[in-house]
Structure formats: C-alpha cells, structure tokens
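The complex is shown incomplete by one protein chain, all other protein chains being positioned as in the whole.
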Amino acid sequence: MRALTDPILKVQNLTMRFGGLVAVNDLTFTAGRGDITALIGPNGAGKTTVFNCITGFYKPTTGRMALRHGSIDIDAHVERLTDTPNDHVTNAEGSLYLLERMPDFHVSARAKVARTFQNIRLFSGMTVLENLMVAQHNPLMVASNWTIGGLLGFAGFRKREKAAIETAKYWLEKTKLIDRADDPAGDLPYGDQRRLEIARAMCTEPVLLCLDEPAAGLNPRESLELNALLRSIRDDHGTSLLLIEHDMSVVMEISDHVVVLDYGTKISDGTPEQVKSDPKVIAAYLGAEDEAEVEQIEAEVGL
Amino acid sequence: MMMEAPAREPVNFVGLLKDAVFAAAIAFGLFSLMLGLKTDQTLNNQMVLVPRPGLLFTVVGLVFVGRFLIGYWQAINAGKIKKRKAAATPLALKIEKYGTAAFVGFLFVYPMMVLGTAGPSGAIKWIDNFGIQILIYIMLGWGLNIVVGLAGLLDLGYVAFYAVGAYSYALLATSEPVKEFMAGAIGPTFWPLWAFWICLPVAGILAAFWGVLLGFPVLRLRGDYLAIVTLAFGEIIRLVLINWVEFSGGYAGISSIPRPSFFGVPFNATESGFAATFGLEFTPIYRTIFLFYVILILALITAVVSTRLRRLPVGRAWEALREDEIACRSLGINTVNTKLTAFAIGAMFGGFAGAFFAARQGFISPESFVFLESAQILAIVVLGGMGSLLGVVIASILLVGGVELLRELDFLKAYFGDNFDPAQYRMLIFGACMVLMMLWKPRGLISVREPSVFLKEKKAVSSDLVKEGHG
Amino acid sequence: MEVFVQQLINGVTLGAVYGLIAIGYTMVFGIIGMVNFAHGDVFMISAFVALICFMAVTALAGMTGGAVFLALLVALIVSMIVTSLFSWTIERVAYRKLRGSFRLAPLISAIGMSILLMNFVQVAQGARNKPIPPIMRDTIRLFEKDGFVVAISYKQILIILVTALLLGIFWYVVQKTPLGRAQRACEQDQKMAALLGINVDRTIAVTFIMGAALAAVAGTMFLTYYGVVVFSDGFVPGVKAFTAAVLGGIGSLPGAVLGGMLIGLIETFWSAYFSIDYKDVAAFSILAIVLIFMPQGLLGKPEVEKV
Partner (left out) sequence: MSMTEKAPLLAVRGVKTYYGNIIALKGVDIDVHEGEIVTMIGANGAGKSTLMMTIFGKPQAREGTITYDGRDITRMPTHEIAHLGIAQSPEGRRVFPRMSVFENLQMGASVNNLAYFNEDLEKVCAIFPRLKERLQQRAGTLSGGEQQMLAIARALMSRPRLLLLDEPSLGLAPIVVRQIFDVIREVNRKEGMTVFLVEQNAYHALKLATRAYVMVNGLITMSGSGKELLADPQVKAAYLEGGHH
C-alpha cells in the first residue's frame, strides 16, 4: 500500500450535491502509484459519483483532486497551483494536475486518467479493432496533421497508424480478443465486452485506470481471468488502478488498498485485511460472516 | 437451418372480409367530408359545397378491395418463414465496391449514350433533368451523410448551406463593384468567364464558415432538439433572403448569373465560343454536357474525400461520436471540435453544390431553398442507408428520378380529360412513396457498415448494431 | 399603452391556438420520442373539416345567429371526431410498424405523411383560399384613448377560455390518471410498460387521438378567427407550434401552452413594433436562443447526464 509513501492521486474534501441530495460528502483519500485501490460500499454510497468527478464528467460542488505524473511533490505544489487559475503545473520532476478544473476529455488526454463504465459503453457498431483505434485518436490526429496530411496520404501518418494497430494488437492479445478483432463490438459476449472496454481504456496509455464494476456479470472463471489481467496491468505496465467492485473475491484478492464509502462518507480505509475485519464495514456492507452457514451446506452436500 | 414447413392454415375469408369492411368504414369516415364534399366558389364569390358521391364511393371501394387483397397476400405468405439474408457478409461490401466502380464508369459515358440515342435536342432533357439534377442531390446527400450518417447529428436545415453556396456565387458573380474592379484590373471579359471557377471554392469556404457558425451554439443540443434548431436556422436564412430585398433581391431572386465557361471559353454562339473554338456546330447541348461533367467531378470529389475521411482519425471519431458520445469523451476526444468539423465539412460540400446550382440555373430565389428540400436530402440519406455512399446514389435515383419521371404524366390527360392536372399528383405520390419506402426499408437500402480498418478480414457490420446517434 | 394592451390580447389569442397544436406535438413526442411532422397538416385538415361541416349546416339551417352557433358547435365536434380518425389512421399506417426501429425512419415517414396530406387536400379541395362568412364579430370595448379603441372580441374570449379549460383537463389526465401514468411509462420504456400489463399500442393510439382532438379545436378556432383556410396552412403554424412545444419544454403540457403564448406574443409584438416581415425570424431566433441556453426548454426538467 503506497498511498502514503508514493501517492498518485489525492482526493481532498470532495463533496458532490445534486439538488438537495448529497451524493459524496467531504471525502478524502489517497491512491498510491502502482497500487490497486478498491472503492467499495453499499449501493448508492456514491462510488460512481466519485469516479465521475475524478474523470471530469461531474464538476464537484467542492473539493480538490490532485493527480501527478512523475515525482513532483504534491503537497509542496498543490496549494500554490490552487491559487493560480491554471489546471496543471509542470517542472523537472513531473506534472501536477487539478482534475476538478479540467473538462472531461482533458482528464483523459492530458492527465492520462482512463475509465470504464458500469453499463458498458462500447462503440457497438464499430469493430473491436476500430474501438481500439478510436482510443488512440489524439496521437493519430497529430500524426495526420489534423487530417490534412492524412487526406493527402502522407507516409508519416501511415506509419503512425501501423504503430497504432500494433498497440491495439498487443492489447487484443493480452485480453484474448485477437480472434475477434474484425467483429463488431456489439456482437461480443458480455464478458468479452468488459475486457474490450479495459483494452480500449489501456490504449490511451493511462497512468491511472478507473474501473467501474469490472467483474459485474462475470462468472467465477471469468473473474479469475480478470484478476490476472488487472494484476498484469499493474505489474507489467506500472499503471495504477482504482476500481469499484462488489465482488469480494476480486476486491480482497487483488487490491492493495481498500476505501469503504457509505452514504457518501468514508467509513474505512486500509489494507483488505484491515477493512474486512472492520466492524463498521461488516455492519454497513459485508453483513455478518456466514462461514458457519457455508460449512453447514458443504457438509450437507457431502464435500 | 433445416425446418419443416409448418402446415399452411386455411385462409380465413370471414376475417379478411371483416378487416376489409373495417378499413372501408374508416376510409368512409376519413373521406366522406374531405372527398365527398368539395368546397367551391361560385362566380359571385359565394362558397358552395359540391357533393361527389361517386368519387367517395370509388375511393372507399378501392380501400375495401385493397385491404382485402393485402390481407389475402399476407395470409398466404404467413406460413413461410421469411428467408433473411445472412447478416454481415463480405459480399455486400463487394457489391458496394464493384457496383460503385461500374456505376462511375457508366456515368462518364452516360451523356454520350443519351446523345447517341436521343439526338442533341432530345438529350438535353435526359442529361439535365435526370443526369445533372440527380447528381446535385447525390452530392448533397453525400455532404449531409457526413453530418447525419457518420457523425449522427440530425440536421434538418442542410438546405441553408446549399443556399449560402448559391447566393455566395450569385452575389459575387453579379456584383457590380467586383465586376468593375476585375474589369479594371484584368480585363472586361475576365470576370464573367472565370467568376464560377473563382467563386466555387469561396462558396464552399463561406458555407463551411456558416456551418461552424451555426454549429457552435447547437453543440450541446441532442437529438430532436438539434433537429429543430437546425430547421429553425434553415428557415431563418430563407426568411432573411426573402425579406432583405436590397441584399438578395427578395422573392424576385437574382437573375442573369454568369454561366460557367469551359475554363475561359464561353458556351455561346460567338466566334470565341466553345462551338466555334472547337470547330463544332453551335448547340446548347455542349454546355449541358459540360455542366454534367462538372457536377460529376464535384460529386466524385465529395465521395473520395468522405471515403478517405472515414479512414482517418477524424472520421473514426465522427462514427464513435455517433455510437457513444460519453465514451468518446472518456477517451480524450474533443467532441466539440469533432462535431464542428463534421458540420463544416458537410456544409462545405453543400456550398459547392449550391454554387453549381446557381451557375446551372442562371437564376436563384428563396423558393429553391425551402424546408422540403432539406427533407428530401435527409430522406435520401436515410433511405440510402446511413453512411453508405452507394445507398445515397440509389436513393437519389429513386426519389429525384422518380419525381422527374412523374412530370411525364401528361399522357394521362388522354384518359382523364384536359381538366386533369397530373402535376398535382406528383407531390402526393412523392409523399406516399416516402412513407412506403420507410415502411419497406426502415434501415435504408444498404444496411451494412464497412469497417474503416481491419486486421485479417473485412467483415461488414450489420446495421442492427450501428447506432444512429443522439445529437 | 393602448397598442400594447391590444397587441397583448391579440398575441395571447394567437398563442392559445399555437399552444393547442403544441400539446399534440408534445404528447406524441413525449410518448414515442418522434416529431410528428404531419401534426401541422392534421391541424390544417381539421380546419377544412370544420369548414365543410359549417357550410353544410348553414346551408341547411341558414345563417341566423342560432344557426351559426349550432353550425359552429357541430363543426367543432365533427372536426374533433374526423381529425382524431385521421390521426389514428396515420399512426396505424405510417408509424406503428416503425416503432422501435431506427429513430430517423419514423421522422422521414412523418415528413412524407405531411407532404401526402397537404397535397391530398390540395387535390381534393383545390388550391385556393377557402373563406367563411364572418361570424361572431361582436367585440367588447375595453377602453378608449385618443381615438384608439382597445377591444376584445367574443371569439378571442372563447379561444382563450377554451384553451385554459382544455389545458386543465389534459394536464389532469396526464398527471393524475392511470392513463396518464401509462403514457408516461410508455414514454420511458415501452417494453417494460408492456411487462407491467400496459397495452402499449392502445396507449399510443389514444395519445395520437388526444393530440388530434386538440388540434381540431385549434383548427376550428383558427378558422373562425381568421375566417379563411388554405391547404398549405399546416406547415407554418405546425413548425411554430412545434417550436412552442420545444420552447416550453417538450413533454410538458403547461410548457406547450406557455411556449405557444410566447411565440404568439413575440410574433404580434414584433409585428407591431418592429417589422412584420421579420416576425418569423424573431420567433425562430428566440427558439434557438432559448434552446441553446436552456436545452430542456422553459418548463422541462433538466436531464442529469447519467454516466
């Protein structure tokens, strides 16, 4: 858990109100670089709202979300940056971004935060490969000289496009979708669509990947595969992960750090083991342990 | 799939009769006042009602018979499971590819073919009314296709850009100060001869500029709101053209717009004219043929550019925008710019077509830029199958060519007497055809999408999966 | 001041007519999310039906005061029935099969239907203006200043009252009755509504009929107010009424009437104080401006973007 030693994202006093409804209430937490940070909590606790704030889809009512690239010291710069009208600061050590000041597409394009959605949002009428090409829009746009070079068929663009296809192939192989590359995304089974969404997000080369219930609707075998994929994204690519998940087999298995929300407020924060045994979490979220019940069933069916 | 044909049920004639009686009753209700009684004015301006029971009962009878026959046809086909064509075969793409090539080839020889068969005087109608007219709509359809078909932005005021292009050319070409300036700077014949070629790009750029101008405020709007605001913009431009008489000539429009020259050689009977220069006998057909090739080239440029754009990041972003705007934003795509480029490029092609239209007609007025035109262009795009270039071509031929063919109904006067005015029925039939075609092919004629990039094999995407956009 | 009051009265009357047509647009859009482009032409047909009916009754009963009133009443009722039948048929023939398919298909079908209806009336009834003899010409003088008489006619009072009454009734139906709840459910998720036992086809048909009945009221009042109708009268009032529906917030009945009032007032005041030529430009510009800054319209509920 590197949240304290090497943070990548610091969320401070985040509050989001919709009319009279307080969805997130004064939430503060830190996600560590190279960590898998899980955000869990009962339904309606405000987890997805937090995601929408981080990724720029909602403008928070109050609060600050600082994300860094490189080793720039967040605490040393964040106050100064807040006093300026800018949304980021860059020095030799890296860059610091204030996500709440950025429009959604800048959060992805500049701050390099990618996300997936609870209700899968693929470009269903485009092929799997095309989905991954769209994710590389910004570098390709530059390579096509903002369309003009591409229209005239310049070689620079064709080269860059080949490279983009290679990137896409890499992620397709990684997510075991390579055989479906030329099929429309809408034709894929549910589990494949979930993985494609992750592959697409990774094609934007994010430093922080936010996954909204990646295991929802997966069967146990698919969940296991997902665990392996997420671990590999963390270990092989150094991408930090932030995920919302209800499937405890995923959360407890792969998270380095768990933050628990209830009614928009943080009720627990720590390692999976700490959180699992936190009485507040058990009361609000996990429910009473039913180990005894499980054993009883297993005895009945003769395991 | 092997399936036993289910035993055909006997046709239920009583039920069919009931349906037909019901339909006839509805028809009677609908038409007894609207057809059965005609409002007429007597010579001293008195309104009177003229009963037409014969007409009413003929129509009701036709509805009865028609409903019965349709019902019978459905009943005998009910047992058959409709054999649907297999979804998403590469064959459809091949047809599109080779079909397009063959069609372009045909277009290039079309004027010669017509000339050969119909002779110089008969050919004008076929080249102008059918060839040029249809090509203008193909070009407009391809232009609008970028906005509606690719980017999924519903634009009901596309005719505004057509108007901007037409008026840009017409105003510049007939402007006295410009004419005088050019006469002083280069020579008196320069501007009338070259105005079209100089103004054509200007018209496109101005239309694109208007596209951005109108596009910018409506970016946040979605779906039908966007449609209604674009409709409003289209109407505003038309109403301004009508009312701002000093600027645009109002209802009277602009006349004596210079015609395009053959790159400096005019199409007239003078010695420096096209016919004399090339040692031909003067006939107006040369100009028509030349115009045909001009619009053909313009349309092909539109097609080539839009095909290329689709394979570029910007084109893929358009389609992605149509599929899911929120996902686009999450991938770092600036949706504002993406939408604006779609508006601008679509408008630009509309502007080119407008300039050509003004040059071909020699006269323009706001009458040519009514909402019905926008509706017709949109109908072409939708009927063609959104995003399909070949579809737009077929739809243009069906809709525009069909309407032109209906002009040939004068022979009906022989049957119905001289009081019968077939022109009235032209739009009636046109409206009915729009409805029927949508009922027949709601997804358009070509309902597969061609992927812009592929790894191993290009597979067509069935239109069931393609979204239509919300903006 | 006098001019202002007089224009206010005229504007509200015109606005009431737009408002009644707008309700039809807003209800149909509300329930199946389509712009029923043919609704303006349905309105035009209703005026024609009322005209023919009115002429038929007065031809039989004469043009005395009582007979005119009777003729008007019969015209209104018959027009409501026949127009509803038209609207029902249009939905059944041109839209039902396209429901749930491609979003643009019903729109194109509706535009085709609009062209069809307009030209049907032209073919069936001729292209000329169709006047009726002036009726209900009595006015109430409100006040007079410097020779300028501010007056309100009985026609205007009738139009405003009928609009208010119908708005009340329809708003109650949509908000408070099971039918209205079913309509709103169909608007949001037809498949789910069917799972809960709602007859979706019937609910949608009823919606078309309700909208058409209101358009018939508007058409009859339009005929009596202006005293003339022509086959092309569907398009411009139709577009303006749709504008009104969007302006007021689509899906909201009071919004439709409010939007209608605004369009009517803008038009009358613009004509009175600026230039009659640009009155439609003004109406459309206001629409564009309102939508750009308030995309949900004046009374529509803002849509929270669900990510």
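Chains: A, B and C, in written order; residue numbering restarts at 1 for each.
We take it that a residue touches a chain if its C-beta (ideal position, glycine included) is under 8 Å from a C-beta of that chain, and two chains touch if they have at least 3 such contacts.
Predicted, not measured: the structure shown is a model, and the values here were computed from it.
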TODO: Decide which residue listed in A:85, A:153, A:189 or A:279 touches the omitted chain of the complex.
DONE: A:189
Open item on the list: Using the touch definition from the top, which of A:22, A:89, A:142 or A:286 touches the missing chain?
Closed with: A:286
Open item on the list: Touch as defined at the start, partner being the missing chain; which of C:64, C:199 or C:275 qualifies?
Closed with: C:199
Open item on the list: Across the whole complex, list the residues on chain C that are touched by the chain not included here.
Closed with: 178, 181-182, 184-185, 187-189, 191-200, 301, 304, 306
- [ ] In the full complex, which bits of chain A touch the chain not displayed? Write them out.
- [x] 18, 21, 40-45, 48, 118, 189-191, 213, 216-224, 246-249, 284-287, 290, 294, 297, 300-303
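Following the convention adopted for this analysis, only the chains that are shown with their structure count from here on.
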Task: Each chain counted as touching chain A and chain C at once - done: B
Open item on the list: Which chain has its C-alpha centroid farthest away from the centroid of chain B?
Closed with: A
Task: Chain occupying the middle, per Cα centroid - done: B
Task: Centroid distance [mean C-alpha coordinates] between chain C and chain A, Å - done: 50
Task: chain A and chain B, separation of their C-alpha mean positions in angstrom - done: 46
TODO: Give, as an integer number of Å, the spacing between the C-alpha centres of chain C and chain B.
DONE: 30
TODO: Could you tell me which residues belong to chain A and also touch two or more other chains?
DONE: 57, 117
TODO: Would you please write down the residue numbers of chain B that are in contact with two or more other chains?
DONE: 326, 463
- [ ] Report the residues of chain B in contact with chain A in the complex, numbered from low to high.
- [x] 88, 305, 308-309, 312-314, 316-317, 319-320, 322-324, 326-335, 341, 449, 451-459, 461-463, 465-467
- [ ] State the interface residues of chain C toward chain B in the complex, per the touch definition above.
- [x] 29, 33, 35, 45, 48-49, 51-53, 55-56, 59, 78, 81-82, 85-86, 89, 93-94, 97-98, 101-109, 111-126, 128, 130-133, 235, 239, 242-243, 246, 250, 275, 277-278, 280-281, 284-285, 287-288, 291-292, 295, 305, 307
Open item on the list: So in the complex, the part of chain A that touches chain B is made up of which residues?
Closed with: 55-57, 104-106, 108-110, 114-115, 117, 121-127, 129-130, 133-138, 140-141, 144, 146-147, 150-151, 157, 161, 165, 169, 178, 181-187, 200-201, 204
